[in-house]
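First the structure, then my questions, so here it is.
Only a single protein chain was left out; the remaining protein chains are all shown in position.
Take a look at chain A:
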Amino acid sequence: MIQAILVFNNHGKPRLVRFYQHFPEEIQQQIVRETFHLVLKRDDNICNFLEGGSLIGGSDYKLIYRHYATLYFVFCVDSSESELGILDLIQHLLIFFLIAPKVFVETLDKCFENVCELDLIFHMDKVHYILQEVVMGGMVLETNMNEIVAQIEAQNRLEKSEGGLSAAPARAVSAVKNINLPEIPRNINIGDLNIKVPNLSQFV
């Protein structure tokens, strides 16, 4: 079971926090901090697994994480999950989180230092909805990309029909679906991202 999904930046600022096991709020904050300190001291390009911190339950739990650009994506899981499976799941989510929301925004200001990180917080609700299509109550609900995209498209259609938001998201998602996504490099520097975005925006 997945105990928690934590996303924070290089300074430990939480950007997405989702607990699937009930912890009081202040403990949640402590877990984020503890986890941040555990992964921060690790070099890049070493193993993506480590034993959980004491607050989350120690060596019975594993932290499986990836470090992308300015963000750490950490899954805290128990022994019933496959490490490599979860690692791929993070990859899945990244594609959605880092690229899909980017096309929701029509223009990207050049002065944004760390684009992907901001996307997460400016589209907090979207990010949660995408996550819900993938993980539910600590279990993986769906792994089929097309199925997930279809669900998100359906959501967007509903939104559109209610006239709330622009039509951009739906088109954006289908754009994501149709492009052959390059593998995300381990360390994207910001310059790269800014270059990629115009590539994507032609689909909008």
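Structural remarks
Rule of thumb we're sticking to: a contact is a pair of C-beta atoms (placed from the backbone, for glycine too) under 8 Å apart; a residue touches a chain by one contact, two chains touch by 3 or more; residues count from 1.
To be clear about the criterion, contacts and distances are computed from a predicted model.
Between the names "A-type voltage-gated potassium channel KCND1", "AP-2 complex subunit alpha", "thioredoxin-disulfide reductase (NADPH)" or "Dynein light chain roadblock", the one given in UniProt for the chain missing from this structure view is "AP-2 complex subunit alpha". Interface note: of A:Glu34, A:Glu51 or A:Glu153, the residue touching the hidden chain in the full complex is A:Glu51. The missing chain lies against chain A, touching residues 1, 13-18, 20, 22, 25, 29, 42-43, 45-51, 59-60, 80, 82-85, 87-88, 91, 104-107, 109, 111-112, 118, 121-122, 124-125, 128-129, 132, 136-147, 151, 154-155, 158-159, 162, 164-166, 168, 183.
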